[in-house]
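Only one protein chain is missing; all other protein chains are in place.
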Amino acid sequence: MDGPDHKGLIFTVTKVLYEYHQNIIRNDEYVSPSGYFFMRTEFEGIIDPEIVLNALKESLPKGLRLRLKSDKKKDIVVMVTREHYCVAELLVRYAFDELGANIKAVIGNYNTLRSLVEKFNIPYYHVSHEGLTREQHEEKILSILLRYQPEFVVLAKYMRILSPEFVRHFPEKIVNIHHSFLPAFIGANPYRQAYDRGVKIIGATAHFVNENLDEGPIIAQDVKRVSHRHSATEMAKLGRDIEKSVLSEALKLVFSDRVFISGNRTIIL
Amino acid sequence: MDGPDHKGLIFTVTKVLYEYHQNIIRNDEYVSPSGYFFMRTEFEGIIDPEIVLNALKESLPKGLRLRLKSDKKKDIVVMVTREHYCVAELLVRYAFDELGANIKAVIGNYNTLRSLVEKFNIPYYHVSHEGLTREQHEEKILSILLRYQPEFVVLAKYMRILSPEFVRHFPEKIVNIHHSFLPAFIGANPYRQAYDRGVKIIGATAHFVNENLDEGPIIAQDVKRVSHRHSATEMAKLGRDIEKSVLSEALKLVFSDRVFISGNRTIIL
Amino acid sequence: MDGPDHKGLIFTVTKVLYEYHQNIIRNDEYVSPSGYFFMRTEFEGIIDPEIVLNALKESLPKGLRLRLKSDKKKDIVVMVTREHYCVAELLVRYAFDELGANIKAVIGNYNTLRSLVEKFNIPYYHVSHEGLTREQHEEKILSILLRYQPEFVVLAKYMRILSPEFVRHFPEKIVNIHHSFLPAFIGANPYRQAYDRGVKIIGATAHFVNENLDEGPIIAQDVKRVSHRHSATEMAKLGRDIEKSVLSEALKLVFSDRVFISGNRTIIL
Partner (left out) sequence: MDGPDHKGLIFTVTKVLYEYHQNIIRNDEYVSPSGYFFMRTEFEGIIDPEIVLNALKESLPKGLRLRLKSDKKKDIVVMVTREHYCVAELLVRYAFDELGANIKAVIGNYNTLRSLVEKFNIPYYHVSHEGLTREQHEEKILSILLRYQPEFVVLAKYMRILSPEFVRHFPEKIVNIHHSFLPAFIGANPYRQAYDRGVKIIGATAHFVNENLDEGPIIAQDVKRVSHRHSATEMAKLGRDIEKSVLSEALKLVFSDRVFISGNRTIIL
């Protein structure tokens, strides 16, 4: 649940759960400095959770948003360009039922990754951007996405910029992996930039995409040490391992409903 | 609070706090697999917290242990041998009011660190072990400790083994820094052992001391990378920085009443 | 090259390379405390490297071992049990020409991973251990291995103990991934052990297999932080990501001829 903070919110929730004979397994809450309340409660009992949810809704002040985490896996569509390592990680996890999501389709603006994706019996759509305006290209992608109605769109090294219009179709629903430790090295060629700046640590960032490129709420980040011996190319290679593990970690959190968005920050409960 | 788990504990606590017009700032709880309940609640309001505590005690099942975190700093005594870096860290933090504790005295089995300690206007007791049995030596230390009645005893590179009898005087009250990533390299010369084993990462462990040497509940650990180029001596030097930062981190948690003990594990809320 | 240390070894090598108009790109050497010399030199020039190698051999003292790193990829066989994540990582890297090795075959004592392996067009051999003595089982595996003559055998979560007799067939040629931060938690169920000990950091270790289980030279290690909230099962899940990335990192070093063995330690140049 999240919404404007009120006195007694935790009390009210625990009271309802107690009255409905639910056992609280874990409870995490956070109140932002601006007075917004976030809480994630794991509970178990023999009563239908929908009934408990309704009781909670009736007892709590209006304006609070309550959601029941379902055990149903999220439906997702993955978008790629030519790099395989992030999507391969997702495909393997999906194949062994570790992703917490169903990959309904993969869309690529190149055809490079078709054979990998089809090994895992997932439809691959090649939507080339060549000869198309951005608008035309995105419209084609959109028509595929709308067919699948995904709960999340994962940009697994999709290397083209999405227009604000496109993003608006999926508010807080697009997860991207950015090949730098944001906000350092925003923009193109971050490993080249990192090499030129002589940093001793490189990183990657998984974030929600909003209308401002590279500036959406950060979900997960990780880093590795480099030295002067790493060329920009070697940094990029090393960076791949960070990128795929950071994307995996972020998706694990997102798909288990543990990520809340508060302005430009994520609250992970 | 901690104690055997019961249904409705969180509800009862939040109910009392609500009735006493307390605002919950943060609430963390944990139930161990063996059914033991731990909870730390930060709340604020205008009523005397002692009154709230009593109300909580009356409402909660017997067998639960409740403590009120006071703002009073903990009184501690630090024990050392000859290495300066851990105690120096504590002295500097204390001097700038960052330790969350009052260092009442430092006891050393050598006199090496007297001048450092006295720079900070803290009494230094040199209790040499030479010519004494362990029992006699510990008795001398004990007589100083009992004079100060410290809430915690910090072993900041105190390199002698304490007898179970000594430890029994300070149950869950002695914090030690161990120069290895426990449980690897228990015993003497851990950096030598680490070198011989050819590990690529070394570490340090802060833990409570119980009657079994090196086996008390772990509070904090950290690690650093090493390579074949590090000799055992260089590993030891590098290890010092880990040791002092791990000890600091552990003490920060302990002195702010965030560490609970559950068998041989710590619960940090 | 490696061998007993002598004065002037670096001079002799650089002299020969200079005379043969080779340009040194990178040169790393290490002399162990016991007086053993290790050096890896990257050089380039227009003369056939075999000729340069011979010239080096003639100029250097007897007893030094020289090898020319070939650009040829190593032939390897991978052994598995039922867990997919390490072998999947290797298969994907191989498919995209990033492994530095050719996976000639995968041998499993279960049939679980056949479908994954065959997606990548690699032969899968199911050699069940059921009803066989260790000797009989290993003989069957050995007959497959000998057919492929692999330069390295990679144990990618092969969960059975290999006999010293088996290991002796592949001296310094078997790489294993161990699911703990060795030497902590040697033996069975390391994540269970880690949970019980209450550690705050878990890890994984890639090492060469020698005749003493879990005690061969360590190639790479990595760690992640855990808290009291992680059950043993959750630690194991988190550990998988460490295991696969540590195994990858170790193999990258091994397959590029950067790993030397010095007693029970690796020298990585």
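All chains are identified by letter, namely A, B and C, in their written order; residue positions are counted from 1 within each chain.
Methods note: a contact is a pair of C-beta atoms (placed from the backbone, for glycine too) under 8 Å apart; a residue touches a chain by one contact, two chains touch by 3 or more.
Given the structure is predicted, the values throughout are model-derived calculations rather than measurements.
Chemist: What shown chains come into contact with the chain that's not displayed?
Modeler: A, B, C
Chemist: Check each of A:His6, A:His21, A:His126 or A:Arg265 against the chain that is not shown and name the one that touches it.
Modeler: Considering the complete complex, A:Arg265 is the one touching the chain left out.
Chemist: For the chain left off this view, which of B:Val31, B:Leu66, B:Leu116 or B:Ile186 is in contact with it?
Modeler: B:Leu116
Chemist: Using the touch rule from the top, list residues of chain B that touch the missing partner.
Modeler: These residues of chain B touch the chain that is not shown: 84-85, 88-89, 92, 95-96, 116, 119-120, 241, 245, 248.
Chemist: Mind listing the chain A residues that contact the chain we can't see here?
Modeler: Residues 30, 33, 181-185, 196-201, 203, 217-223, 227-229, 231, 262, 264-268 of chain A touch the chain that is not shown.
Chemist: So that we can see where the missing chain sits, which residues of chain C does it touch?
Modeler: Residues touching the hidden chain, for chain C, are 7-8, 10-11, 14-15, 17-18, 23-29, 31, 225.
We take it that only the chains that are shown with their structure count from here on.
Chemist: Just how far, in Å, is the C-alpha centre of chain C from the one of chain A?
Modeler: That pair's centroid distance is 35 Å.
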